[in-house]
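Partial complex: the chains shown occupy the same locations as in the complete assembly.
Labels run A and B following the written order; every chain starts at residue 1.
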Amino acid sequence: MSLELLLQNILNPPVLLFLLGILAVLLRTELEVPQPLPKLFSLYLLIAIGLHGGYELSKSGITSDVVKVLLLAMFMAVAVPIYAFFILRLKLDVYNAVAIAATYGSISAVTFITAGSFLNTLGGKYGGYMVAAMTLMESPAIIIGLILLSLFARRNENSSIEWKEVLREAFLNPSVYILMGTLVIGFITGEKGWKAMEPLFGNLFRGMLAFFLLDMGLVAGRRLGEIKRVGLFLVAFGVLLPIFNASAGIFLAKTFGLAKGDAFMFSVLCASASYIAVPAAMRLSVPEANPSLYVTMSLAITFPFNIAIGIPLYYSIINMLWG
Amino acid sequence: MKPMKKVEIVIDSVHLNRLLETLEKAGVSGYTVFRDVLGKGERGIMAGDELTDVFKNSYVITVCPEDVAQKVAESIRPLLKKLGGMCLISDVLWLEH
């Protein structure tokens, strides 16, 4: 990865605001973005990306290429939590291994969005169906995680998994639902719908992302203090697994002939870890696992790593391979 | 004014619904819920995390006759054992109207 690319990524208002947020915590300022403003930003970003993705999809149509991407996405969403689990079991009990594996099997929408914004500044493009791929990749890890749990954990009756609840939590959690819904709405209403929504959900997008990343920096910064309790193994895991996942994604993308921009976004999806949907699901279904581990790893290690270094790194690899 | 028992419970916000179901099954006639309460206990600091309810508590008050309070306590104990939290019982006078 060239230093230039790294700087091009970092010296951008969104990433700098993220760092400003982290620094605010380190310097113990009392800066905060109080609840529920973060929810306003995350809702906005999900709706914006859903509507825009749906609109793009309505232009391109659902081609065999689209189906290919979706199948690859599905495959990685199932594979990652499984191999992550067995790696984690080397050091951790079943509960924590399940929760962390599920966290890394799923994705982070904000990482995806930041990568898209980075790609745009370089003049690149990705297909609207990548948003569908992202949506597809959110949930399977939760199911896989709980299957692993019921296979490997001996829990007493009381703790039996309520599958109906779990399936709802997995497939109808707010972010999956809103992404899916707005994707469909964007697809149905096409050009005309998008033109009406663009002033809010298109033009303001990068500014809102920057604003939200300031808050993400605060949230990540607050978790930084917990890193020492996470231990070296998990810190290394939180950096190396994303790199490995991205590489696996790039390999698949090359093998199956994805376009350059799509390959990049796919690798970012593989590399990213969930910090909203999966932690909420794990807290509910695997209360034995320690949320300080999986939330801290996802928020304070993997997310900043991807935002600052991962994104240009994966891009430079792809740049080499796709030319 | 009727002597009653006041039961106060602190629990993870993600498990609030389960708690309320348990209370209803135990036969309480009502409850009051304070969402978004922070705290510290055996399992560390619950300081909110702005993105999910993972590090947030809820605080619930339910007022009931002694026998119901007893039942509530029993049915809540396994919940607290598994999920953490706190349950207090004290005497109050309930103003009848």
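As a working rule, a contact is a pair of C-beta atoms (placed from the backbone, for glycine too) under 8 Å apart; a residue touches a chain by one contact, two chains touch by 3 or more.
Since this is a predicted model, take the numbers as computed values, not measurements.
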Only one copy of each distinct protein chain appears here; write out the full complex's composition as a formula using the labels shown.
A x3, B x3
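Everything below uses one rule, namely that only the chains that are shown with their structure count from here on.
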How many angstrom lie between the centres of subunit A and subunit B, each centre taken as the mean Cα position?
35
Which bits of subunit B are touching subunit A when the two form their complex?
12, 14-15, 36, 44, 47-55, 78, 82-83
Note: in the complex, subunit A contacts subunit B through residues 33, 35, 38, 42, 158-159, 215, 218-219, 222, 275-276, 279-280, 283-284, 287, 291-292, 295
